[in-house]
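Just below is one structure, and these are the notes that go with it.
Shown here: the complex without one of its protein chains, the others still in place.
Labels for the chains are A and B, by order of writing; each one numbers its residues from 1.
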Amino acid sequence: MQVIFRTSYDQDIDHLVDRGEKYRILAAIALALIAPLLVGSYLLSELAIFLVYILAGLGLMVLTGFSGQVSFGHAAFLGIGAYAHSIFLGYGIPFVVSLPMAGLLSGAIGAALGRAVSRMHGFYLAIATLAFAIVVETVIGEWEQVTGGHMGMQVPALSVFGLELGESWQQYYLILAVVIFFIWGVANLMRSPTGRAMVAVRDSEASARSLGLDTARTKILAFFISALITGVAGGLLAHLLFYLAPESFGVQDSLRLLLMIIVGGLGTITGAVFGAVFVTVLPNIIGVLKQILPDTVANAPGLEQLLFGAIIAGFIIFEPEGLYGRWRKLRLFFETYPYYKKSTFVRQKRYLKTERFR
Amino acid sequence: METSDVIQLALIGISQGCGYALVAIGFVFIYRATEIINFAHGELMMLGAFMVLTFAQIWGLNFWLSACLGILSLGVFGYLLDAVVMRRIVGESQAIIFILTVAIALMLRSLAGIIWGWSPRSLDVPFMQDVQIGGIVLGMDRIAIILGTILLCALLYWFFSRTRTGLAIQASSQSQLAAYYSRIPVKRLISVVWAIAAMVAAVAGLMMAPVTQVDTGMSAFGIKAFAGAVVGGFGSIPGALLGCLLIGLAEPFLDFFFPAFKGVYAYIIMLVVLFIRPEGLIPQTFAKKV
């Protein structure tokens, strides 16, 4: 096991002080950079969608994983970002302005929602975000002059500074750059006061307030940043979908985002990445499962949803720390072999923690 | 719009609201006893309707017998759901448990789709014929819902305020620890609460069946009931009843006059109420004790 001797505060502040972690992440970035040389254009566009999922998951992670505010309607922000970006592009606004504008619009709507729900607790919030998403989906469907309604809407071609980016490797690099930028930014937030304030609001509002944190403000900010990042992800997604329809941003997609970060591991940036990997390979796993299962079951419509639900439930009951938590345990197992003991991670005996009071 | 139309719409609205209320009562029971928000309650209602359908139309049993069997089977299911699944995650944050119940809802819905098919089925009930009162045709099925709701509410009130078990449940929802110290079997009672809530949901499913038909889409009914409970203030039964009636009554009229947002008015009303009074119309204190 590597022990780091710290000699300055900067070592606490800096990213990636642990050497193994540093190499792993550098290797991942290098792999992402040379990916276009390794895979064909179909797989590359799949990879681009995977990157967008990471970004959307990161957005939800800021809100749900770090700030503890559950959103059941985050696909709505994906939709707002996608539609706003396409509409702005349609008016001839250049990409480099339109994408941030779409992000900011989504963020502003998120902040407004956050302001309305900042006094709400756990499930009130979840249900309000769900209702919000249903209303957004309906509005997109009904507002035909602007969004094209259920007929859908063509996304303008992707061009940056007059340079048409038609090839999938060009789009891939653009998306990769945006994703890395936001991961870096969120990692920065998490090592500074704002990130710690979010965690504080998540774990104990009463003491956060007694220490001088304006919890309502922190929640609204979390909503803003989260919706902004997810909105940008939506804008990027628009270019990969070519064609937008309100159904692409429904409750099912919100649930998929939530599945992602729960399976990946709530409360870590790595969790968003692991979750995106999982969601991307999930259809393949289901495909394999279908070959194993008898035909009547395999071809039954609704099997995907059943597995979906089962996976979320299984992770919450058996591995609440998600894939990333599993990975940490595995690593500790090898690092401390043969002294690893299971009880290190055994959960404490718990009781009903009451959240109400009369 | 004629007076008879208004009466028709009002009857539809009130009966719809009563249906919501039956589901919402289950939400509130479970919430008060365990602080768990069971998002899968609409699915329990759907499951109840499907069970009755199975007994009555596939097995060919007498309607009232299959109704009893269906309700009982849901009771067993609710009990097991708590004893096997929900009990394991006591102490997790409210939000995480809520997500778990959403996952359970998803599983139940798709399981029902796989077992009974995705297309709607109709359930024949003995209270289907229309009655005419002063020239206005009223659906007997609608009136049955309203009467059934009143009856069930009275029954539940009696159970919780007069019987030993009911009082013990009330005590443990005030303070689980204190109840436990007084030799009340808290864990078992919580499972009983789940069973009761599931049975009430099954009754709702049974009574709504002639109106909505039996299919997996019934679970959306649960979300609207949820909206009703939120509008009224989640922790209290009178609040939930009031909120559900309000939403049920408002829906048909809004759908009739402004059809653009048909079907989503329940959510819009909930959002508006949450914006103005986040704690619902009949508020409960929710702040955490420190």
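The working rule: contacts are C-beta pairs under 8 Å (C-beta built on N, C-alpha and C of every residue); 3 or more make two chains touch, one makes a residue touch a chain.
In this section, contacts and distances are computed from a predicted model.
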| item | value |
| --- | --- |
| Chain left out of the displayed complex - its UniProt protein name, from "Cytochrome bo(3) ubiquinol oxidase subunit 4", "ABC transporter ATP-binding protein", "RNA polymerase sigma factor, sigma-70 family" or "Fe-S cluster assembly ATPase SufC" | "ABC transporter ATP-binding protein" |
| Candidate in contact with the missing chain, chosen from A:45, A:204 or A:252 | A:204 |
| Sole residue of A:120, A:225 or A:273 that reaches the chain not shown, by the stated touch rule | A:225 |
| Residue, one of A:13, A:43 or A:160, that touches the chain absent here | A:13 |
| Option touching the unshown chain, where A:148, A:246, A:267 or A:322 are the choices | A:267 |
| Interface residues of chain A (partner: the chain not displayed) | 9-10, 12-13, 185-186, 188-189, 191-197, 199-200, 202-204, 206-215, 221, 225, 267, 348, 358 |
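One rule holds in what follows: only the chains that are shown with their structure count from here on.
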| item | value |
| --- | --- |
| Complex contacts: residues of chain A adjacent to chain B | 64, 68-70, 72, 116-117, 119-128, 130-132, 134-135, 138, 142, 205-207, 255, 258, 262, 297, 300-306, 308-310, 312-313, 316-317, 320, 350-358 |
| Chain B to chain A touching residues, read off their complex | 34-35, 37, 85, 88-96, 98-100, 102-107, 109-111, 113-114, 118, 176-177, 223, 226-227, 230, 234-235, 260-261, 264, 267-268, 270-271, 274-275, 278-279, 284-290 |
